[in-house]
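Left out: one protein chain. Kept in place: all the others.
Our next item is chain A:
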C-alpha cells in the first residue's frame, strides 16, 4: 500500500472531476470520525496492487500493520489501474460519486432493468435529466426513487436530447450495480 504519486493523483482526480466537478473539494476534504481520535481525520487515496482505495487516515494507520501480501482491500475501492496504465472507475465508487454528483439522470422504471444488464441509456428510457450537460461529461444514473443505479458518460447535451429520436443513446454505460452479480470475481 502506498500513496499515489503526482501523476497518478492527477489521473484519478481527472476521472472523478468529470462526475463531481467542484465537489471534488468535498471528496478530498471529507472529515471522517472513524477512529478513536477526538478530532476528525481525513480521507485519503491509497494504492494497493494497482487498485485505488478511498480510506480514512485512521484506518490507513491501522492497516499498516498488515503486510502487503496479506492486505486484500481497505476502505472503498474506487477504481483500478489497467496493465497498460490507464485508470478506470469501478462500480464501488458509486456511493461516493452519487453523493457529490453534478449531472444526474433519472430512469423510467421500465428501462431500469435494461441499464442494469449493461446496456446504454436510450432516450425512451429517460425520465428526468439535469440541465447543462456537455457531451463527454460524467453522469450518475438514478432510478425514479432516487436510488443510484450506476454511472456513465453523456453522449449528447441536454438540448440535443430533446431533439433525439427515442432510440438514440443518451448515456454510455460505464458501470452499474448489476455488476456486483455479473462480475463478482473481478471486483
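The definition used in the following text is that contacts are C-beta pairs under 8 Å (C-beta built on N, C-alpha and C of every residue); 3 or more make two chains touch, one makes a residue touch a chain; residues count from 1.
Throughout what follows, contacts and distances are computed from a predicted model.
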Chain excluded from display, named as in UniProt, from "Ribosome biogenesis regulatory protein", "AP-2 complex subunit alpha", "Nucleoporin NDC1" or "Glutaredoxin domain-containing protein": "Ribosome biogenesis regulatory protein"
Contact partner of the left-out chain, one of A:28, A:99, A:153 or A:172: A:28
Among A:3, A:31, A:85 or A:109, residue touching the chain not depicted: A:3
Residues from chain A at the interface with the omitted partner, ascending: 1-3, 5-6, 9-10, 13-14, 17, 21-22, 24-25, 28-29, 42, 44-46, 57, 60-61, 64
